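Structure provided below as structure tokens; questions to follow.
All protein chains but one are shown at their positions in the complex.
Take a look at chain A:
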């Protein structure tokens, strides 16, 4: 089986992290975001993954390494102009279609979930339609494109973009399983799969939706990234809790890379990921945060609801909170308070940031 991952653009919403690292390689729970998807695809027997990208040579180079490690073929389909959410499928036509006639997966690289892909294959075979999509239940459907479906069979009736009155609470989760024939419906031009392609398949009664079991989150921006980490670690607790850290200084779900060092008298958690090579000195408090590789957090610092970029340093008695995002190699001086500071790479923070602001 094959799969296409829509990687897309520059990941501007996840700046300043994406100023240093292409979005698919930004670690989420100590693993590049795109590896969560590639590993899930590999696990159900996908042999070739096509990445639909813009011109991103660094990304292509890095992913070639994973190709060997994961024993999966990774190829690239490179847009020369933005083709929307459907155009890249037409562009990758030759890579996706072979003699097998098997359906292929399409995944959105910003989405994190439990990837029940095996169940999706079974669902697809059972309904015999042309395309399957995953949908997920949300609290505020008016913010999204709602999928109106027949509850018993999953047959999709229509799509309603940002409905003003309630028509349903299931939205497109960005995970599809498509027969090769779907590509014949897509022209090679900028086009939307949700708005132009799926409605036509639905009109032919050949589009079915499966409700995604478990969590789902689009982690394309910092707030959702941090919320997604909580959901992911919750799910990890249920599936393979041995990967989570334990001990008297741990509260809730915490992921600590084995090469990270944690000092005395710390209190870590809940919902924290600490990357490789990090040094967390004594008396440090971490909660609801992601600490990228090579970070040093000095004594008595306190970090919550924040992302600390690669090789950054947080000074003694510093307080970092409220969606503070530190880019790569940022230095926060001793005793500094940052409340929602978004700090671009290599900046040195010598005075407190009392209200959310961007530090260029």
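A few points about this structure:
Just so it is clear, a residue touches a chain if its C-beta (ideal position, glycine included) is under 8 Å from a C-beta of that chain, and two chains touch if they have at least 3 such contacts; residues count from 1.
Quick note on the criterion: contacts and distances are computed from a predicted model.
Missing chain, UniProt protein name, picked from "SUGAR-1-PHOSPHATE GUANYL TRANSFERASE", "Ubiquinone biosynthesis monooxygenase COQ6, mitochondrial", "Nucleolar protein 14" or "Trafficking protein particle complex subunit": "SUGAR-1-PHOSPHATE GUANYL TRANSFERASE".
Contact with the chain not shown here comes from a single listed residue; of A:76, A:317 or A:333, that residue is A:317. The chain omitted from view is touched by exactly one of A:98, A:122, A:184 or A:335, namely A:335. Only one of A:170, A:285 or A:347 touches the absent chain when the whole complex is considered: A:285.
Among A:253, A:299, A:313 or A:331, only A:299 touches the chain that is left out of the view.
One chain is missing from the display, and on chain A it is touched by residues 265, 267, 282-283, 285, 287, 299-300, 302, 304, 316-317, 319, 321, 335, 337, 339, 352, 354-355.
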